[in-house]
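Apart from one protein chain that is not included, each protein chain of the complex appears where it belongs.
Labels run A, B and C following the written order; every chain starts at residue 1.
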Amino acid sequence: MNEKVRSYFKCSKRERAVFEAGIKLGGIFHQYVGLPVNSRNVDEIEKGIEAAVSIQPFVKAVRVEINRDCLRGGDFTLDYSSLGPKMLNVTLEIRYEDILVIGRLRYIEELEYPLMYVEDVIEETTGE
Amino acid sequence: MNEKVRSYFKCSKRERAVFEAGIKLGGIFHQYVGLPVNSRNVDEIEKGIEAAVSIQPFVKAVRVEINRDCLRGGDFTLDYSSLGPKMLNVTLEIRYEDILVIGRLRYIEELEYPLMYVEDVIEETTGE
Amino acid sequence: MNEKVRSYFKCSKRERAVFEAGIKLGGIFHQYVGLPVNSRNVDEIEKGIEAAVSIQPFVKAVRVEINRDCLRGGDFTLDYSSLGPKMLNVTLEIRYEDILVIGRLRYIEELEYPLMYVEDVIEETTGE
Partner (left out) sequence: MNEKVRSYFKCSKRERAVFEAGIKLGGIFHQYVGLPVNSRNVDEIEKGIEAAVSIQPFVKAVRVEINRDCLRGGDFTLDYSSLGPKMLNVTLEIRYEDILVIGRLRYIEELEYPLMYVEDVIEETTGE
């Protein structure tokens, strides 16, 4: 089956690995932005997003951190926010064959932009 | 503050309570449909959605059940689904002043439709 | 068929109409927040959202305005925003039987909150 899937791709395994990282990061942003979050549920929201992402193809690990500085958290009825572009800090490891990609999504102050980027691509030599 | 919010509404407290139920159910559908889910992460996904909804205004309780019959769950790379309209079964309690609303979202076979409906509106007499 | 749908609801027709308004407004927020928008595509985004909402049950009319003051629009690669809670101004008319509901979603400065509210409920006497 993996063979069949592979036949659709016209690119190298490094490019495939990086593409898979892009899919997940783009998906995280567009699926979860808008979620209701405050200081009372933020731990569970992080875990929920990690649980969702972790079953996607080739995800070896994912860590989602929501910036606590942006959160409201009193007891007033409207005291919560919707998850916004500045709040997400994601580190993603994609493993495709022997390629490991570290992908990131985080708000970069100097760019005023929630950047998704490739932090590293590592070819894992499996030794002798 | 609640006073200020109330001033925007031109409806009865029963109507307000029912309106708040509609907001949450419409939001649940459109926020979470598309989430990656399979038998390995379904418990966490349910909890994550409940955690998000439970901090929204006037939510007294929420229960999210995802239909296990629809789930894939083997070890193959693509063995998951995206959360779809037929999979969600939500029971929501909204409390606004002394009004309790039970709202539902679930797929109704005879309608072939994921219906959001008002299961009950209860005026809680606080007696003396 | 409408008869069948109605049998699930335990509420008055006014409450039903207001519930339907809540569903749409909650759905709009959670479906479209996150959309890429800038001054070049904002007209089309507004029309696209209106087209989607207008086919939902009991929607008689919908107007979506995205606040131009929040938009970027130069030619730089990153010069766009994702649609955020402060940018949406929606006016929705729901018609259920002889009840007309005017629902609103807009950011209210004094509340620092994107409020969804019931602006009016009108019983249309068909008289003679």
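FYI, contacts are C-beta pairs under 8 Å (C-beta built on N, C-alpha and C of every residue); 3 or more make two chains touch, one makes a residue touch a chain.
Note that this is a predicted model, so its numbers are computed, not measured.
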Options C:11, C:35, C:90 or C:105, residue touching the unrepresented chain: C:35
Missing-chain contacts mapped onto chain A: 1, 4-5, 8-11, 14-16, 18-31, 103-104, 108, 110-111, 115-121
For chain C, the residues touching the chain missing from this view: 1-2, 5, 31, 34-38, 40-41, 44-45, 47-49, 51-58, 76-78, 80
Contact set of chain B toward the excluded chain (per top definition): 29-30, 33-34, 78, 82, 84-85, 111, 113-114
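Everything that follows uses one rule, which is that only the chains that are shown with their structure count from here on.
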Whole-Å separation of chain centres (CA-atom averages), chain B against chain C: 19
Interchain centroid distance [CA atoms averaged], chain A/chain C, Å: 30
Shared interface positions of chain B, touching two or more other chains: 1, 5, 31
